[in-house]
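Here the structure is laid out as structure tokens; the discussion comes afterwards.
The other protein chains are all here in position, but one chain of the complex has been omitted.
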Amino acid sequence: MLDLTWLLIAVPLASSAFLLLGGKRLDPWGHWVGVAASGTAFLVGLVALIQMLGLDSHDRAHAVHLFSWIPGGELNLDAGLLVDPLSMTFVMLVTFVGTLIHLYSVAYMEHDPSRRRFFAYLNLFVAAMLLLVLADSYLLLFVGWEGVGLASYLLIGFWNHKPEYATAANKAFVVNRIGDMGLIIAMGLMFTYFGALDFDSVFAAAEGASTAQLTAIGLALLVAACGKSAQFPLQSWLGDAMAGPTPVSALIHAATMVTAGVYLIVRSAPIYEGAPAAQTTVAAIGAFTLILGALIGMAKDDIKKALAASTMSQIGYMVLAAGLGPIGYAFAIFHLVTHGFFKAGMFLGAGSVMHGMNDQVDMRRFGALRTAMVTTWVTFGLGWLAILGVPPFSGFWSKDKIIEAAFVGEGAQPWILGGAALIGAGLTAFYMSRLFFMTFHGKARWTDDQHPHESPALMTVPMIILAVGSAFLGLFLAMGDRFTMWLEPVTGHAEHHEPVLPVAVIMIATLALVALGVWAAWRKYGVADVPELAPAASLATIAARNDMFQDSVNRGVFERPGTHLTRTLVYADAALVDSAVDKTAGGWARTGESVRKTQNGQVRSYALTMLVGLVIVILVVVQGGL
Amino acid sequence: MDPINFVILASVLFAIGAAAVLLRRNAIIAFMGVELMLNAANLALVAFSRIHGEIDGQIMAFFVLVVAAAEVVVGLAIIIAVFRARQTISLDEPAELKG
Partner (left out) sequence: MVNPVLFWIIAAITVIPALSLLFARKAVHVAMSIVLVMVGLATAYVTLGAPFLGMVQIVVYTGAVMMLFLFVLMLVGVDQREDLKETIVGQRWIGLFTAAGLGAFLVSIVGRVTIAVSDAPVEGEPDVVAVLLFDKYVLVIEVLGFLLITAAVGALVLTHTPRLRPRRTQLEVQRDRVRVGADPVNKPMPGVYARHNALDVPALDPEGQPIDHSVSRVLKIRNQTQDGAEFRAQLEDPSRKEGDR
């Protein structure tokens, strides 16, 4: 079965092509094809997983050779799949959550005229994401990387008849290009230094490479990861990406695609092993982003944007863990999986709320929905408990470990990283509780035309399944270090290090901060009245509401100088290159003009020229030959 | 007398024909210059035939004659067509070949 893993990619891809090419006649039932394709991929993945579990842990990496892709000269590259515990984890996450979201979308997109196109894009995304995680070389990974970027672009701009949505899609695409540039540069460096792009050769060569080389590659890969995972400074696209339909936000912009950067870093572990500077940068970026995301999340009133900020922050945790080295890799992936469940579940819950509230996204117009939408309230609540890290829910098992790991190290580093992770936990508790209380508790602040109602079963069932996952998956995987052992063949065995603070202290501090955050949120948004319009606020709040002025900063730091630079270049081009070309051309034109005068149109002149030529030819022949 | 003298005569006639083509503006006269050049070439061919004792040179001359006849037919037809269009047969008049 492991050799048939190519089906994982082929089935959704074929389904996507079928749906896109099939035309309107597929409209009545096309979405079920999409669901079936995703489900098939899940089943294939499940069988492969079971088969893999039956193998010894060191036999679990399985290479699938597909075909010779780039056979030429110095670069010989085969297209192949690498099926190992890490990629298998992603396969399960993507196909399972993906299938649930497919199901959910059948109901959510029911009234959309282009539902078939939506499912085609979703299938395309699943195929590309699986190609990304299954690829056995950076180049094939890049194909998947671009594929998910394309699918993300198409789905953010799915309602592209609204100009701002189309702009959001463009923004995501452009910012992702910067990250893609990083990946391309990284591949170029690998090819220059190692002459190879497949994982095996690159990692083998990385053992003997210099620190400077590995640092350069590592930083380039970090740029790529930042672009795809919305880490600072390339985070600006994620909030706007919420323009897409909510299932898209759940699948692509919360559970799977945005975690591709974490996957890339964990997969490239052998490179980061030899580049401590790059590794520290990764951790620093992660720590910074988790605080930044949390701060933004505290001020957002748009439920989806608040969740997006939370996603950014949670991925910050994962990147931080990935930057800690072997002790963090497994926890990064662990948190990625649990986050995939609870965040997807919460997004679906948000979608359910919007479904019942006429697509209202402003939390200030929600409130007291717990009675109207019980299922949504419970499932969302489980996700909320999970993200808070309350034991024994999933988030506790993964996030707490990350915070612990962040405190491991020497010098100031553990105090900074660990402190950031710890504060982040408290901030997370505050903004997620704020979101939860504003939406489901307090007084009803609905507009007159809103009549909240529970969503159909097709939507609630996936939410329930994800909520169950949010609740118990962490416990299940953490028991006996199951998940860490499972990933050990890929991430390597981590030596146990003691944190600078006792584990118990860290855990109690975390839980205390979480409790403090929840209490503060309850006081302000659960008990007190929430104004229906955002009140005037401090400078810090305004900054957070505006995403820390990220767009203005980008405009001032990159766009303006860039514009001036291009203008200067255009001017220089016109003044130097163009004029040189023009002058040369003008010179030839004048030469032609003077030669043209010999073409006076007189037949006899031409005859004369011919005769003169004849005489010259005879002269040459006679002088030379006779 | 050596038959090579006829070749010299042919050269002179050829030069006269060429001069006529260059100097005369009347298309018909210029055309007659062309005919004279062709005939000069024929004379040379026949003279060579005599010098070498081979009859093939005459055959060549015969072929040239036929081709020249065909050329005259087409050439004169062109001159008539041009005359119909422009009411003149001056070679300087149609200057559309100007660059």
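Chains: A and B, in written order; residue numbering restarts at 1 for each.
To be clear about the criterion, contacts are C-beta pairs under 8 Å (C-beta built on N, C-alpha and C of every residue); 3 or more make two chains touch, one makes a residue touch a chain.
Just so you know, these numbers come straight off a predicted model, no measurement behind them.
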Touching residues (missing chain, whole complex) on chain B: 1-9, 11-20, 22-26, 28-29, 31-33, 35-36, 39, 42-43, 46-47, 49-56, 58-59, 61-63, 65-74, 76-81, 83-84, 88-90, 92
Hidden partner chain, residues of chain A it touches: 600, 602, 604-605, 608, 611-612, 614-615, 618-619, 622, 626
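Heads up, the rule we're going with is that only the chains that are shown with their structure count from here on.
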Euclidean distance of C-alpha centroids - chain A vs chain B, Å: 85
Partner chain A, residues of chain B touching it in the complex: 18, 21-23, 25, 30, 91-92, 94-99
For the chain A and chain B complex, residues of the former touching the latter: 596, 598-604, 606-608, 611
